[in-house]
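A single protein chain has been omitted; all remaining protein chains appear in their positions.
Lettered A and B in written order, each chain numbered from 1.
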Amino acid sequence: MTLDIQNVSKTFSGPRQGFFGRGESFSALDGVSLSIKKGASFGLVGESGSGKTTLTRCVLRLETLSAGSILYDGADIHKLTPLQMRRLRSRLQIVFQDPYASLDPRMTVHDIVAEPLVIHSDVVNLNAHQRTERVLELLLQVGLRSEHLFRYPHEFSGGQRQRIGIARALAVRPEFLILDEPTSALDVSVQADVLNLLHRLQQELGLTYFFISHDLGVIRYICDDVAVIYRGKLVEQGPVADIFDNPQSDYTRMLLNAMPDPDPDLSPFRKVEVG
Amino acid sequence: MTQTEQTMSVAIPNRNQSARLENWSRAFYRFRQSWLSIIGLTIVIALIVIAVIAPWIVPYPEHVVGGTNTGAQFQPPSANAWFGTNALGQDMFSLVLVGSQVSLFSGMAVVFIAIVFGTIVGAIAGYFGGWIDEVLMRLTDLLLTIPSLILAMAVAAALGTGVWNMIIAISITWWPAYARLVRGEVIVKKEEQFVVAAHALGANWVRILGKHILPNIVSPIVIKASLDMGFAILTVASLGFVGIGVKPPTPEWGTLLSGARSYMPDYWWTAVAPGTAIFLAVLAFNLLGDGLRDVLDPKARR
Partner (left out) sequence: MTLLDIKNLNLAMTSYEGETQILHGIDLKIERGEIWGMVGETGSGKSLTGLSVSRLIPSPPGRYLAGSIEFQGRDVLKATDKDMRALRGRHIGMIFQDPTTNLNPAFRIGTQLVDVALHAGSADPSVLGLVKGASRSELKKAARRVAVDMLDKVGIPKATERIDDYPHQFSGGMRQRVLIAMAMIGKPDLLIADEPTTALDVSVQAQILRLIHDLVQERNIGVLLITHNLGVVAQVSSHVAVMYRGRILEAGPVGDVLKRPKNSYTQALLNSVPTTHTKRGELKGLNGLVPEVSA
């Protein structure tokens, strides 16, 4: 197991009431367990409020756990020293959802993608010129061009910004990539390109993906296994084909039915034309 | 490796300065839209230039270092003395021009020190939160509860006369407002996705604050600073008026105004000259600040 989430729970304490009281606490995650093997493409399906964002924050140790543990390669993430944690961050990276918010608007593309190389200079050990070369290599790998090197994020489209985010995540050659709704904010045609890119990169670089999305079509396209999360609990998990063709839980069934298909004949508002 | 060979053959473009330049010219285009802001900017630049070269362009340089000409006292504005003369026969125009040095630069020094100190306190309080935040903010609140002018006077009185003591005194009352502002901005920016991204990349707090958060909160600080500048100059003048800070013969708008008190309204030019200067400076900085806010405020943008 590369990533092992064991019985994780996370409760947020409620808002302060009066001087000393606290309102009802909110349980974001309740006994979530899942395992991701090396090289796998694992999907997490959930709607807003399901806890999927909280789970990614827990994996990245941006939140503490109320119960349970998360192990990466056998080591408990939440018990690592700051130095060990920083080392871990070079192996476990994340691509964010919002291409308009995840890049520092005041930094050039070069600096954005080079930043992980600077932060982890003890592991990576490149001088400034070598860093620039590596940045260029990464940009080409994600389908951008050398003239983009010193531009600012606002000069790019959503799809291009997302590619920059992917390049940044790949800079220190991580093994494990968390992708938090990486294509949800993109136009449909751009989404297709980025999905194909992600697929290609996984093959070329041997990455393990933890892919979070609310879009079942996207999950089906890129993942081998999937878990469905609803209100902080995992509702079912298994190979993608099984879950999609033979959903066991009502919630999954409801999700599958609610997905709008671009085929107008399949619309629930229309009767299929006869003949 | 073929990948590296491929990149070797691709030229690395020069660090493109034109993107930065384009940003600036866009910003200036927006700024230009308001003619009031242009007026403000022009006057501010003029004042600063005048303050720098004042000693060399004044018509009566001897008057500004204490020379008197009692025979020519209380002359109304004329071709010889554009703003008239005061009780000692000194040319008001020269005095006001050189007075701008102390007033303007003291005002700027105050704002600068307040920004530096206030930003440090506010950034640390906002970023770390918890008891650090509580302690720092209670200290800030404490200073905010004391009326600034009184506090400045008390500190200046304790430290003694002189420009620098006055500047320190006023700065002590000025920084809390910046600390509050910066703390609020840092708290908001802390949750932005690119900051979370930096955290997830493994950046430590120094890097996150210094490279990601602070550069992105420059706008509100600059806006506040330019609006504040007018009031800082006013505060310097107020202290001068009350007799704290600069001592004659060094001219300063506040002390000039104070000296003219007893001669109103007969020799009105002795008060109107420095008063107009103060008014002009405060107005110009206000207009400039408004213009900058229209340009830099993200809600007004796009």
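As a convention for this text, a residue touches a chain if its C-beta (ideal position, glycine included) is under 8 Å from a C-beta of that chain, and two chains touch if they have at least 3 such contacts.
Please read these numbers as outputs of a predicted model, since none were measured by experiment.
J.: Please pick, from A:A75, A:L205 or A:M259, the residue that touches the omitted chain in the full complex.
T.: Final answer for the missing-chain contact: A:M259.
J.: For the chain left out of this view, which of A:G31, A:G217 or A:G238 touches it?
T.: Residue touching the chain left out of view: A:G217.
J.: With the missing chain put back, which residues of chain A would touch it? List them for me.
T.: On the chain A side, contact with the omitted chain comes from 47-48, 157-158, 187-193, 195-196, 199, 214-218, 220-222, 244, 254-269, 273.
Methods note: only the chains that are shown with their structure count from here on.
J.: Quick one: chain A and chain B, Cα centre-to-centre, how many Å?
T.: 46
J.: Any idea which chain B residues touch chain A in the complex?
T.: On the chain B side, the touching residues are 3-4, 6-8, 10-16, 19, 23, 192-194, 196-203, 207, 211-212, 215-216.
J.: What residues on chain A touch chain B, complex-wise?
T.: Residues 60, 62, 85-86, 89-90, 93-94, 96-98, 101-108, 115-116, 119-120, 132-133, 136-137, 140-141, 146-147, 149-152, 155, 165, 168 of chain A touch chain B in their complex.
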